[in-house]
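All protein chains of the complex are present and in place, except for one that has been dropped.
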Amino acid sequence: MMKTMNWGIVGGGEGSQIGFAHRAGSALDRKFKFAAGALDVDPARGREFAISLGVDRARAYGDWWEMLQGERSRDDRVELVTVATPNVTHFEISKAFLENGFHVLCEKPMTMTVEEARELVAVAKRANRVCGVNYGYSGYPLVRQMKAMVADGVLGKIRVVVAEFAGGFMADAADADNPRVRWRFDPKQAGVSAVSVDCGIHAMHMACFVTGQKVTKVSSDFAHGITSRELEDDSSTAFRMDGGAIGRLWASGLAIGRTHGLTLQVFGEVGGLSWKQEQPNQLLYTPLNEPTRIIERGSAGLSPASLRAGHVTVGHAEGMVEAFANIYRDLGDVIEAAKVGAQPNPLALDYPTAEDGLHSIELIHAMARSAKNGSQWTDLI
Amino acid sequence: MMKTMNWGIVGGGEGSQIGFAHRAGSALDRKFKFAAGALDVDPARGREFAISLGVDRARAYGDWWEMLQGERSRDDRVELVTVATPNVTHFEISKAFLENGFHVLCEKPMTMTVEEARELVAVAKRANRVCGVNYGYSGYPLVRQMKAMVADGVLGKIRVVVAEFAGGFMADAADADNPRVRWRFDPKQAGVSAVSVDCGIHAMHMACFVTGQKVTKVSSDFAHGITSRELEDDSSTAFRMDGGAIGRLWASGLAIGRTHGLTLQVFGEVGGLSWKQEQPNQLLYTPLNEPTRIIERGSAGLSPASLRAGHVTVGHAEGMVEAFANIYRDLGDVIEAAKVGAQPNPLALDYPTAEDGLHSIELIHAMARSAKNGSQWTDLI
Amino acid sequence: MMKTMNWGIVGGGEGSQIGFAHRAGSALDRKFKFAAGALDVDPARGREFAISLGVDRARAYGDWWEMLQGERSRDDRVELVTVATPNVTHFEISKAFLENGFHVLCEKPMTMTVEEARELVAVAKRANRVCGVNYGYSGYPLVRQMKAMVADGVLGKIRVVVAEFAGGFMADAADADNPRVRWRFDPKQAGVSAVSVDCGIHAMHMACFVTGQKVTKVSSDFAHGITSRELEDDSSTAFRMDGGAIGRLWASGLAIGRTHGLTLQVFGEVGGLSWKQEQPNQLLYTPLNEPTRIIERGSAGLSPASLRAGHVTVGHAEGMVEAFANIYRDLGDVIEAAKVGAQPNPLALDYPTAEDGLHSIELIHAMARSAKNGSQWTDLI
Partner (left out) sequence: MMKTMNWGIVGGGEGSQIGFAHRAGSALDRKFKFAAGALDVDPARGREFAISLGVDRARAYGDWWEMLQGERSRDDRVELVTVATPNVTHFEISKAFLENGFHVLCEKPMTMTVEEARELVAVAKRANRVCGVNYGYSGYPLVRQMKAMVADGVLGKIRVVVAEFAGGFMADAADADNPRVRWRFDPKQAGVSAVSVDCGIHAMHMACFVTGQKVTKVSSDFAHGITSRELEDDSSTAFRMDGGAIGRLWASGLAIGRTHGLTLQVFGEVGGLSWKQEQPNQLLYTPLNEPTRIIERGSAGLSPASLRAGHVTVGHAEGMVEAFANIYRDLGDVIEAAKVGAQPNPLALDYPTAEDGLHSIELIHAMARSAKNGSQWTDLI
């Protein structure tokens, strides 16, 4: 029987959507108990919110440093810490927790620079701790179905992968100075990229996750629809992958009418797949020269990885919370196995790792360099 | 600040999908803590499963009677009990818990007979306890949006409502003798109806919920696609409602290709609505002589009832767990208010009540009578 | 090599959509040349319009009687006459042309009464002339694909057929007195039914066409959403077919948001089909326990009947004109074969016949009787 592990979170305060999704996702499969948190930049507000969510007063911390000190000395300390703070702080906080023996799930982007990302990978390895990065869309059962189908050779060799994350969420010029939007276009807070690192990176992780390939080089165009912005709100990237796949990415915050807009299309020698995050419970699969199939989440015949990731029976909808829950279940399985020195369920290894996080950072920096150099083809490393 | 209440469940054992949905739904908004349960007809298996889910050994009961005895004497007794047992036992168990001062959420159908249903309504009233019936689809945010739009007169007077719950889940003749399927067609276990009470009743609750009207009379056709069955696997019903709406219902287990198949269409004098459970995060709304609008769950401008029912931001998917969670949140709000003698949030009154459960039972019996009498129009009461 | 035949039309004057569709459909495959017409109740207007369309002045007639006289004596007389006049005149005009040796394609409904319909069938037989009825939707390639799949046993024995023709075209109360709408609800012009005969009859023909079965009995509900109307604007019908199929029909003019609303779903023992007129180039096919297939018009592996009915390559859209053209091509093939005493291409026999027209009239009258008698089950004959 599974024993529940204590879990804590830094960031994700009241009103934060990502905070809710982490709390709900970590709890859904009863692997983790929400035991500690430093939820807000305002210490008092953070403590109060944590307490209101059922956290013991003693473990409702004012900031991450206090949490680290408080938890590391406890026998029942949290085993996994989720870092859901502003991007510029991911590196420092994740590093500190890892070095103190905590497992970490870090929100994306994992770090601001490639150097930090490499260091974090090394830190996790030295500490012998799990460091996951929350590419939460990879938790969707049908995304895992795509990965399994590609790995099983159902599509043959992959020729082309087309990834999009394009919606209208940054399109309102009247809202451009809203601090909630504006920081994404401020290089000091956002780094080298806005919509590409905020959205495109998710689509690119999915392209890598599903194909099992890594990006080797890119030709990127960063553009501005709202010209006052310092960073791009629309970008396209042509890329190549180490397994030979040709890639196309479109990321945009200007695409009015696309509510969310994350999609993935994968085309191999003998089949194609198409998935849209907005209808996550259906996957289109077309064998060469045959009609397209609508694959329903949870239906008979799906891959073990996909069925394991399901929570309710076929025909019922699942969503973001269940996708996050699958990441947490993977982490739980892997941490449990590590504690007893066992091999984890191989299907649990689908969670996004620090190495994936590093690849994303290398990628986004290569894209930014290419964009600066007239879309010149740019190697990742 | 909200205080978590203790919650228990009868039924919903290992492998039961509805059990997971209740546990997950009750927990999502942290209103309820899973504190007690009698989860299985096999006492040992039920206890073991409850303990594995984190229930204290002392409150992992062997059967509902034991649970009732164990809980009613505790200071920290469960306040809400969910009854998710076989249909023929709903009445007895719900009645017993209500009479002992517990609030109850009963799975549908609430009872087997109209008399039982009336008695349960009376019992709940006498006991001054909440008795909800789990028409879980009414928890979907966009179903509540439909109800709000109708109530606000956006469609004008409702002319026609078309409800369907038709899928292929009973279509496999090779599977017809599987006990999981067969009991639904055995009058001793299923009563007067199979697919109509199993599925149609959900669609009809939704028709009533959204229009705010009750059914007054029906003309039903119960038919058999798999002729060995004693009860219907496909039915259609014409009906009239007390607010003047014309109604059409189609319920079927034979509709291969419709995975789940619950849909609702509502047409008023100046607008129409269409919603499908399989894509629950979109609602089609058409004003007279104007283009159809695709309303996204969580988008700006939706009704307070709909926005209150949302959990993640627009563009992200929600599903069955979140819908169940909304029923539990309603019940939590209503119970809390009752405890302090306050009026609950009016939006919390959207949960399906024992009166709704009674109406469903009256309806299903009228449908069965009409079907037996050559589809003759039959009054509900 | 095919020789073009002369063709004429009665009705379908300027501004008439059906007139355009007949002219375009008859011309598309170059089987027929538009050679004569009596296009309008206003003789001058009709002549002028015919001439403007390239008809010789001598054959631009003032009314159908004049056309009959003018054409029957010509060597190059029209071989096929389309009757697209108000419903109450269909019988008289079709009968006259048939008796004078013309082949006829009559718009639906073929006649107002069952007696007339029977007589017309007899007249055509005596005259040894083709009499088709324009259930034009049966010309869509994927409707023919459905028929072929059912005939080939792909679905197994048909259990349930669900036909709908429900749109918002009669929903605007402000438009209810518009003569274009009003006549449909006037028993003197429309007969026993409004939306059922206007729309439902198309859906029912399609149900019969695709299943190869005829309706034996019905239980109908005729209802009024706009209460000032004398005839129904919303109806539902349960029915049984002579091959054992269970049927459900919904016809409505009140369904705001459904632009056109003709759909057909067919469910057999081992498969299901679903088609919507508004997306006529895709057909959903689901084998039992397998994913749904999206069958594209014109794709490899479709039935000969379906491929024969296609005009452009897969991926390009076809529509109403091509569907009508297929009816005309069938009629052309059958008439040609008859002229030389040969057997026509068996695939050409898919066109809707006078017998089909008769069945529709029997059906609509049985529906009207059932509706009057409290939805009592009513035999067709």
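The chains carry the letters A, B and C, assigned in the order they are written, with residues numbered from 1 in each.
Definition applied: contacts are C-beta pairs under 8 Å (C-beta built on N, C-alpha and C of every residue); 3 or more make two chains touch, one makes a residue touch a chain.
Note that the structure is predicted; figures quoted are calculated from it, not measured.
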Looking at the whole complex, which visible chains does the left-out chain touch?
A, B, C
Touch with the missing chain holds, among C:46, C:139 or C:167, for C:167
Tell me which of C:45, C:182, C:311 or C:369 is the one touching the absent chain.
C:311
Pick from C:277, C:303, C:326 or C:353: which residue touches the chain that isn't shown?
C:277
Per the definition of touch given earlier, which of B:295, B:334, B:366 or B:380 contacts the omitted chain?
B:295
Please identify which residue in A:15, A:341 or A:374 touches the non-displayed chain.
A:374
Positions on subunit B contacted by the hidden chain, ascending
284-285, 289-296, 299-301
Residue positions on subunit A contacting the omitted chain are 159-160, 162, 166, 168, 171-173, 219, 221, 223, 225-226, 234, 236, 238, 246, 248, 250, 252, 254-258, 265, 267-274, 284-289, 292, 374-377
Could you please point out the subunit C residues that touch the chain left off the display?
1-2, 4, 17, 20-21, 24, 27-28, 30, 51-54, 167, 169, 259-261, 277-281, 296, 299, 311-322
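In this text, only the chains that are shown with their structure count from here on.
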Let me have the rounded angstrom distance from the C-alpha centre of subunit A over to the C-alpha centre of subunit B, please.
35
